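Of the protein chains in this complex, one is absent; all others appear in place.
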């Protein structure tokens, strides 16, 4: 598949109103993406023509709103190879992981029926995550462990921030009940060997949870084909609005899990003493939903599909390699993650010798290049790398090779500015 | 304060694009409100000019996004008499109540520090709610009770659906730890005597939680003056977008509560073993936030403030009285809640003798009048009234007295259509 | 005819008023029977349907003797149950399963399918309901219960 050419990207960029203003170069899509007009229009169109509460009203407007909401679910579920039975809307990926952790915790407290048995955790049980996780895929599991008495273990990284798969085979064992890991690291840009980890989880009889925040926006992803049990991703990182994300899960698992948030629209019969719950996905969607955001996210998916995720991936592959190769040539720059030539997504984090990441980011920002500085919500990984903060450039389909070159050129001047290099 | 005149309302209505189309008469604002253009524009403007991840970036765009987000918090908090330290964003009111219930539950499981002690529940402790609550203010407490071993008790309603305050004094006692109740019932339209219930809660040393979903959009509300400890409301019911709501709480309480959702942006130091958390409100906002929605909700608040909440309330008072009086004159119609003349908000639910609410709603919908039918997420209240479903008309600032009259006229024909009256 | 009147056909309004099969009937001794309870969470409507089968030789397709029900709901759900209670007796299990399938297809068609009156009989009157997506559940309530009850009649 051919990567997008710079003229193609420049044409695409016309769809993104923010990118025609400042900053000149936006390389912070790993944090959040910009939105095409089609997505903004879809959200507005919903409010102007179909706004009503869903799954509640009998009037025509409510029916249209419900249709729009459920069609959005079908589209987004289909985008990751799933069906509408398997997709639960959440506020973001973080909430989706918390949903799992709290549902397991509720099962452990005896909530849910017999089916919920399989999600019950207690002392002696182990939850496995990795040392490179985003805090969103670490702290909910720490808290779940603390609530249930289970033990949290992790797959370590080596000095370059790569997962130690040899150690994984030792960490994941018969006590393991859950294995939670990222598809793509938001710091190193490396793609995880999902097959190996799912194989280990399956052999141990453990559930697997994939943090797909940095893969679903950038690669063709077929979750059922990957063999994971659950996956999460966020709309705002894939051209969609803020305030929406999703949990994907195998239907039989979702149906067996006790609810997380409770309230209206997820129940059947309610008395003062107790309530009975609808099947998934409705079971997990309490209260009035983020309908306009769901509709807009579906439009974002259509936009991505029109370009084709293979082409998006090829484009980002090209940008990732250009970043890595360019960085390797700069003096005093330590590239985190895969070496130039090795597979990486369209992002790169670096340490600049003698200059703190905050200062690096400031100089780049003044030059119109927006990047992210800090620990990128991955403090343990940074600690393992011997760093507190790095500077990360992360690209998306609207970035040209010129954007990358501009970043590299500005970065090259930073050490001189701070007088740590001639 | 003078109510809005019909010409004033017709002028206002020009701001609401959906209301210039079908349905001709929208009387389902109790479920969700329509949105003025200013709100749609504010949301779009954020994406077009300031979209970035907040509280994370150092680049200029991220700073602007953070400013917009925090300014929105100040505006919305101020609208209910609070400060920005006291307002936590959530997806909706339902999630806000769940946040409380899970935080208390985490405290009960030993999470949080010494300060969290006061939120710890166990066998012998009692949570009190009422029989007229929306499911959102009932089921989270049922589940909290089930998780902790505490007991759920409730203040009953009489045959007309009014809270039995005499019984309240018996239900709330020294074992009571939490008293959760609605400010305004979404079915009866009655306004709760907050002072009495807060007095009872305080005397018992219990925390009070106000479900302000049906008051904050319609009345001037000063939460600190009401003396409650916590309150919740939803943006979509007050001209704001879907996907955003808020928890208001006294700052010292919020700071003492253990976190609910965990992940990025709500932490200080994170190791693989454990995490430390920021103070409120950030502590409760894990992951990338609903920034565009917060900004748009602040714009909704500005819109309401420009009209003045006193005038909104006076207008709705007028519509509520007109509804009640008109309904009392119709044959075979049972008006739920306060009698004509007694204080009620601008909404009314009815039972139509011999015609199921679904059928009533269908006939009204065909006549261009959108109302809500069903149990309105209040099954226990309906059971107490001896009903399974009712038909509810709920008005907002964009409804005229003509809208109310049109509803009454169409309703008058329903029994004839179904041949239960000549 | 307006879409509303097309939904609320005479037949439907009639059945909603004088309901056939209302009141659960005790099955005759030796007769197979099954029961199912269904609930519509949106409005709180519920129905219980009981299907009674006449004794049949081993391996033969049993014949429905009686279909009775008890419930509360809107005119659409009550009429649909009544129509079914009139149609079912005398049908074989296979025929009833087919009828329910045809009814479901009609209702899910969003008004795009003309009802086959020969197969559906009075139930064809529910064609108008299919344009009202929110009411499909109402019409199906008793029929889904019958389907499950038949299954349980073993």
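Worth a mention:
First chain written, first letter: the chains are A, B and C, and each begins at residue 1.
What we mean here is this: contacts are C-beta pairs under 8 Å (C-beta built on N, C-alpha and C of every residue); 3 or more make two chains touch, one makes a residue touch a chain.
These numbers come from a predicted model, not from an experiment.
Put simply, the hidden chain is in touch with A, B once you look at the whole complex. Residue in contact with the omitted chain (choice from B:4, B:58, B:97 or B:389): B:58.
Touching the missing chain, out of A:109, A:357 or A:370, is residue A:357.
One chain of the complex is left out; on chain A, the residues touching it are 355-359, 362-363, 366, 373-375, 379, 382, 388-389, 417-419. Although one chain is not shown, part of chain B still touches it, namely residues 55-58, 62-63, 66-67, 267-269, 278.
Simple rule for what comes next: only the chains that are shown with their structure count from here on.
Centroid distances built from C-alpha atoms place A farthest away from chain C. If you average the Cα atoms of chain B and of chain C, the two centres end up 39 Å apart. Look at where the CA atoms of chain A average out and do the same for chain C: the two points lie 47 Å apart.
Residue positions 56-58, 62, 267, 269 of chain A are each in touch with at least two other chains. In chain C, the positions touching at least two other chains are 42, 44, 132, 135.
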